[in-house]
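Note sheet for the following structure.
Heads up, one of the protein chains got dropped from this complex, but the rest are sitting where they should.
Chain nomenclature is as follows: A and B, assigned in order of appearance, with residue numbering initiated at 1 for each chain independently.
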Amino acid sequence: MELISQSPLLAALLALVGLGAVFGALLGYAAIRFKTEGNPIADQINDILPQTQCGQCGYPGCRPYAEAIANGEAINKCPPGGEAGIQALADLLDVEVIPLDEEHGEEKARAVAYIREDECIGCTKCLQACPVDAILGAAKQMHTVIASECTGCDLCVEPCPVDCIDMLVEQENLRTWHWPLPDANRLRPEIIATDAEPPRDRAA
Amino acid sequence: MRKLFDFHGGIHPAEHKHLSLDGPVTEAGIPPELVLPLAQHIGAAAEPVVAVGDRVLKGQLLAEANGFVSVPLHAPSSGTVTAIEERLIAHPSGHTATCIVLATDGRDEWTTLEPTADYRALEPDALRQRIRNAGIAGMGGAGFPTAVKLSPRPGSQVQTLIINGTECEPYITADDVLMREQAAELMAGVQILRHLLQPAQTLIGVEDNKPEAIAALRAALPAAPGAEIVVFPTKYPSGGEKQLIEILTGKQVPSGGLPLDVGVICQNVGSVAAIHDAVIHGRPLISRITTVTGEAVQHPGNFRVLLGTPMSYLLARTGYRMEKNRRLIMGGPMMGFAVPDASVPIVKTTNCLLAPTEAELPTPPPAQACIRCGLCAQACPASLLPQQLFWFARGKEYDKLEQHNLFDCIECGACSWVCPSNIPLVQYYRASKAEVLQLRRDNERAEHARLRFEARQERLAREEAEKLAKRAARKQAAEMRARATVQGSEPVEDPIQAAIDRAKAKKAAQQAGADNPAGELEKLEKAVVTTRARLDTATSKLEQARAEGSDLVEALQAGVEKTRTKLAAAEAALQNFQQANTSVPAAAAAVDPAEAAIQKALQSRQAEAQLSPEDKTRDQLGKLEQRLEKSRARLADSRDSGEDPKIIDALEATVTRLEEKRAALLAELPAPEDA
Partner (left out) sequence: MGLLRITSPHAHGPLSTSRVMQYVLLATVPGVIALTHFFGFGTLINIAWACVVALGCESLALVLRRRPLGFYLKDCSALVTATLLAIAMPPYSPWWLIAVGIACAILLAKHLYGGLGYNPFNPAMAGYVILLISFPVQMTSWSGPRGLSEVPGLLEALQACFHPGAFDGVTMATPLDIMRQNDSLLMEDLWARTPQLGRWAGLGWEWVNLAFLAGGAWLLYQRVFTWHAPLAMLASLSLMAALFYDGGSSASGGSPLFHLLSGATMFGAFFIVTDPVTSAVSVRGRLIYGAMIGALVYTIRVRGNYPDAVAFAVLIMNLAAPLIDNYTQPRTYGHHRSGGEQ
């Protein structure tokens, strides 16, 4: 005691070591107590990815790409996620928004695969290519796509030997239609004075 | 005097109701053609039960309800079904919907109706079924199937039945005249509902700007003992279901809940009158009262209109001046929507047809900046903060929008009405709501796809593991057997067994070889070598035989020929294989076809990205030609081997299609001298 009070250097040293030990122990405890299973960042990234499983990013599915992003891969390789997806990823990871990498394809409207059934020869090639098992069929039997399961990944189109798979873009209809967001530019009156759309061309 | 409550906000727009209140309700007549959309209500579209060419009678069922939340559709007049097709309907999108088109014959012949002598004798379920079969959907404008609304969950008690005669929107007077002219039917309808629901109290809510209607209701009130007429001050949107419930009971419907959660069921007066017709007279819902008003019509008023009547027909009867009218609105000026064309039909929810002049309802001027004046927050009947929602909607901050209760917005338009900067707030909310819902759906879909993908990965892994396990088991069994032979017999080798084993091993090796191109190549090369060796021996034998003058020469000659062709074939095969292998890299030995497809697609995409559009087309052309070659070869193969004609047909079709595509691409490419 006396020794400590007499040499301030020792006291400071002891205090620092003591603090270090206490906080170290706390951290160590927290690391064990609040240990997270797996890679939480990859999970969060995976939640943002569109789960098309199309592989356009170069990874076999969304999960592997999510893990790759977590390990520093660029966030702009997912065309189905599009700009919105990149924005969300950038927000999550707190990085710059970068434009979509053209090498991996362009952002397209959502589509659903459709097999022209009378042309299908039942080769099962598309079945094997589908990443979400959304195609139904057996060898030498006609195949069909379960539209509600299809992610529109395009992977079944190429393997088809008779080229009978079409990617049908979802058409707007009464149920899917909704008012568009007013054009923000409309606040600038030199562009147009109303939110009215020009009369629809009936002939078209 | 009953204690009245007030709701937050609200506005007092100019009413303009006197315009259409001059005369009684007039019959609009029978137009030559009725267009009846299958979905005039919220829920699943009805399912047609008539065919084109059928003659139908007035009141006959045309389409039946498709599911619980759906209502049937009846013929408003007698005539012939001329089409069941897509027609433009009254919807802001301007999209078409399936409609039954009826050419009327002017005879207006009724089908046989089934009136009820005493509805009190009917079970509640039978009564509900009658209402449902009559095709009644909320006639105040929302169009929710009435029978569904009248089916409380088992166990929930209806405390208050509210009859909504508020009609708070400017211009509209359809409910007003209905209450004036059909008060007795209305009261009878109220009695039916009271019998059906057994509520503790029945309140008929009317705004104080309809004194004649109130007087008529008071006069008819003795017919509905137990009901009470409640008059309250005029304020928009007190006719909104949630607002009316708060005014009359002081209770608020929980967010995302139903009025029944606070023990209330609301019915519009129009629906009640329709219920009366349906139950007492057995008449289905085939017409309704529609207000035609606005300064662009010369004789505004209320009309009893057959459903499916084209708006243009009705407008023609009122002296509609088209040149003065820039937007034709179905519904009121606050919540109605502009229809895409005047030819669209009147439906069950068309309470008003508003044809204003430009001076009356001017085209909105361009929006100015939001100055956060807060008038919208003062006017909002749902106590939202519209200006905050506006900022979030512009910034697409969907989390914030939900946090600020976007989905409690009833789209009444009060905020836009007061906005000094003319911001189309309601449009922002509508678009954002749709966007949020879309996002939710997308997330659900993505989650679903993820699960499916993971399930597939698991399945593939499992199958792989099973295959491995099987192989291991087989190997083990073979070893066991070998050991057993070794142990069980003399160390004298059984030559037959050995030969079999050898053959097996060889075969296995060959099979293994077939899996990889290198093995295949080896096999082919070996085949060439052995065949050549055999040919050599055969030729030398032939020579020998010739020299000896043997009579075997002929047979040997044939053998040599045969071996020679075999050799040629083997050599050709080898060559083919070598060619094929140089074009397909040996690394393409991927196990998973999906992965292979990904790799291929990726490579092509990468290559594509560096190409100009014209090069891209050329590239596509090249690919197409390759595919064409392949398809042709396959077709030839199939023909030679005499495969199933169906397959040959399919292949032929493919070839033609590919040729067409190639022609199209060629047309796209510029002429060679331009290039």
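Rule of thumb we're sticking to: a contact is a pair of C-beta atoms (placed from the backbone, for glycine too) under 8 Å apart; a residue touches a chain by one contact, two chains touch by 3 or more.
None of these values were measured; they are calculated from a predicted model.
J.: Touch as defined at the start, partner being the missing chain; which of B:Gln403, B:Gln544, B:Thr565 or B:Thr656 qualifies?
T.: Checking each option in B:Gln403, B:Gln544, B:Thr565 or B:Thr656, the one touching the absent chain turns out to be B:Gln403.
J.: Given that one chain is not shown, which residue among B:Val50, B:Ala213, B:Met335 or B:Leu524 touches it?
T.: Only one of B:Val50, B:Ala213, B:Met335 or B:Leu524 touches the chain omitted from view, namely B:Met335.
J.: Using the touch definition up top, pick the residue from B:Gln387, B:Thr563 or B:Thr654 that touches the left-out chain.
T.: Within the whole complex, the residue contacting the unshown chain is B:Gln387.
J.: Using the document's definition of touch, tell me which of B:Val52, B:Ala200 or B:Ile371 contacts the absent chain.
T.: Per the contact definition at the top, the residue touching the missing chain is B:Ile371.
J.: For chain B, which positions touch the chain that isn't shown here?
T.: Residues touching the hidden chain, for chain B, are 7-8, 11, 13-14, 92, 94, 170, 242, 246, 252-257, 322-323, 325-329, 331, 333-342, 354, 356, 361-364, 366, 368-375, 377-378, 381-385, 387-388, 403-405, 408, 411, 413-414, 416-422, 424, 426-427, 430.
The criterion applied here is as follows: only the chains that are shown with their structure count from here on.
J.: Hey, how far is the Cα centre of chain A from the one of chain B, in Å?
T.: 24
J.: Looking at the complex, which residues from chain A come into contact with chain B?
T.: 46-47, 49-56, 58, 60-63, 102-105, 119-121, 125, 128-134, 149, 151, 154-155, 158-159, 161-164, 172-174, 177-182, 184, 186-189, 192-196, 200
J.: What does chain B use to touch chain A in their complex?
T.: 39, 91-97, 327, 340, 363-369, 393-394, 424, 427-428, 430-435, 442, 445-450, 452-457, 459, 592-595, 597-598, 600-602, 605-606, 609, 627, 630-631, 634, 646-647, 650-651, 653-654, 657-658
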